[in-house]
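Every protein chain of the complex appears in place save one, which is left out.
By written order: A and B. Residues from 1 in each chain.
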Amino acid sequence: MPPVLQLVDVSKHYPGHAALSRVSLEVRRGEFFALVGPSGCGKTTTLRLVAGLEDPTSGDIRLNGRSLLGLRPYLRNVSTVFQNYALFPHMTVAENVAFGLRYRHPGENSARKVRETLELVQLAGKESRYPAQLSGGEKQRVALARSLILNPELLLLDEPLSALDPALRKQVRAELKALQRRVGVTFVFVTHDQEEAMSVSDRMAVLHRGQLEQVGPPQELYLRPASRFVASFLGSVNWVNGAGVRPEATHVSAAPPEGREAVKGHVERITFLGDRLHLGVRLASGGSVTAQVSRFDAGFEPGQEVWIWWRPEEELRF
Amino acid sequence: MSRLLGLYAAVVYAFLHLPLLVLAVFSFNASRFTRWEGFSLRWFRAALTNTQMAEAAWNSLLIAAVSTCASTILGTLAAYGLWKRRSRLLSGSLYLTLLTPEIVTGVSLLVFFQWLFRFPGLQLGMHTVILAHITFSIAYVTVVVLARLRTLDPSLEEAALDLGAPPWQAFLRVTVPLIQSAIAAAALLAFTVSFDDYVITSMVAGVDSETLPMVIYAIARRGASPELNAVSTFIVTALGALVLISERLRGR
Partner (left out) sequence: MATGRRIAVLSLSFDRLCRLPALLTLAALFLAPLGVIAVYSLLTRGAYGGVELPWTLENYARLWDPLYAAILWRSVWIAAVSTALCVLLGFPLALFISRSGPRKNLYLLLVILPFWSSFLIRTYAWMFLLRDTGLVNTLLLAFGWIRQPLPLLYNDAAVILGLVYGFLPFMVLPLYATLERMDKTLLEAAADLGARPLDALFRITLPLSLPGIRAGAVLVFIPCLGAYLTPDLLGGGKSVMVGNLVQNQFTTARDWPFGSAVSLTLMAMVMLLLMVAARSKGEDLL
């Protein structure tokens, strides 16, 4: 059984700018797959290529093994949830959700399907509202319903959480994950927020300047990054003597630890972050590191001489 | 300074509006001379019973109605096409129709029709006027509709395509409903422009296709006439109302 989506050596060039360079990846059936990277890395371009809104310069895109090249967007069984939701302002919620039915499933009982899908996204009863009367979260659910009602092979989500209030994001994130589990459709989710990507995805891909840096489950990318970029994108990294160590793996002691190699330094700055502290430590050898310390292990003072150490297995080398 | 500016503005607005207001006032003048001799509706009655004017008015309405329908459709489609992809050929041609002096457009169409009609033996008439009006009205429609299209979110049509609608369906079900007030405004504008046209119409009209502006011109050329004042007041009010509605629709 071929994977749901395959990108084979896909490139997209604009005059003077390469948005994607020879990207190959696979998305498996039923996965919640995330595409992450800083802005301009090509993740939205990838989405648009899969949706058919643009054509790749070279390479192939396959859905269940069959090439999508040249196929117009309205003939692909792929559906997109746009970043600004793109709800049709002159149609009610029900009309929005039912919009694509006549093209994919003509003649079916659309009212029933609309009701069922709205129940699925917990918007039952809002059929005759207009988009202008909905909150951001509700709009997103209408966009989801509008796409899901068509039973797509693949659902593409373009930064679905960035338009929401920060307070709402975590909750909606969890709801999206639950929805995907329930429905079973393969989700490809694009975001620039690595924490978001790591928390929801089964597997994720990091893109940088149009190139694929690494693909795999979030733990693998975080704990065993394949490049400096992936390491510093998915979290913070301290660089000491050519090795990388994450702040939470950087231990601080007031006295030199027994049986471990340690580096001497002094506390330059203490940042209180509520549940933890960040200690900015200036090393005797020059350079500085940030160590993450639980607030229960506090007791350090600015200027205090300390020793920095870490477990060898926590080291990141490239 | 703002007080001075306000005063100045009042003077300029007076300059812009007084001539028509004076005309309107005198169309109610009982006397046919420029002396006020009492309020009267006789000139309006005279204008309404003037058969030549009535026929010309009917011609103008017919021509305006037909050419507005055609130019609104052509102009809206052109605006949509230009919104999706620039076309210097089409934009340039449309600009040219707006900037070419009317007399040049008029004589070129006269010459063109005369040349064309040698073969089938056709004559100038209502049909040539309508064709001429469609030609110069398209640009007005396109300008208004394109301005509205540019405020639309392009991802709406993309979403429609994504959901399975072919491009013509995306246009009809999503884009057109969202620009319908602009289309209406453009149509009203095209109607106004067509109804009022004198220069081009006079060059391509036949014997049986006299329009109201042509009649007005002939009377004005001979000197003023109180019936003309009445007709003028009526037309300016009617066209002004259309323009008002058009601007309201554009604002929506």
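What we mean here is this: a residue touches a chain if its C-beta (ideal position, glycine included) is under 8 Å from a C-beta of that chain, and two chains touch if they have at least 3 such contacts.
This one's a predicted model, so the numbers in the text were calculated from it and none came from an experiment.
Novice: Touching residues of chain B against the unshown chain: what are they?
Specialist: 1-2, 5-6, 8-9, 12-13, 15-17, 19-20, 22-23, 26, 33-35, 73-75, 77-78, 80-82, 84-85, 87, 89-91, 93-97, 99-112, 114-115, 131-132, 134-135, 138-139, 142-143, 146-147, 166-168, 171, 189, 192, 196, 198-199, 203, 213, 216-217, 220-221, 223-224, 228-229, 232, 235-236, 239-240, 243-244, 247, 251
The rule we apply is simple: only the chains that are shown with their structure count from here on.
Novice: As a quick test, compute the distance in whole Å between the mean CA positions of chain A and chain B.
Specialist: Those two chain centres are 55 Å apart.
Novice: Which positions of chain B touch chain A when the two form their complex?
Specialist: For this pair, the touching residues of chain B are 153, 155-156, 158-167, 169, 173-174, 177-178.
Novice: Touching residues of chain A toward chain B in the complex: what are they?
Specialist: Against chain B, chain A makes touches at 51-53, 72-75, 78-80, 82, 84, 86, 88-90, 99-100, 103-104, 146-147, 150.
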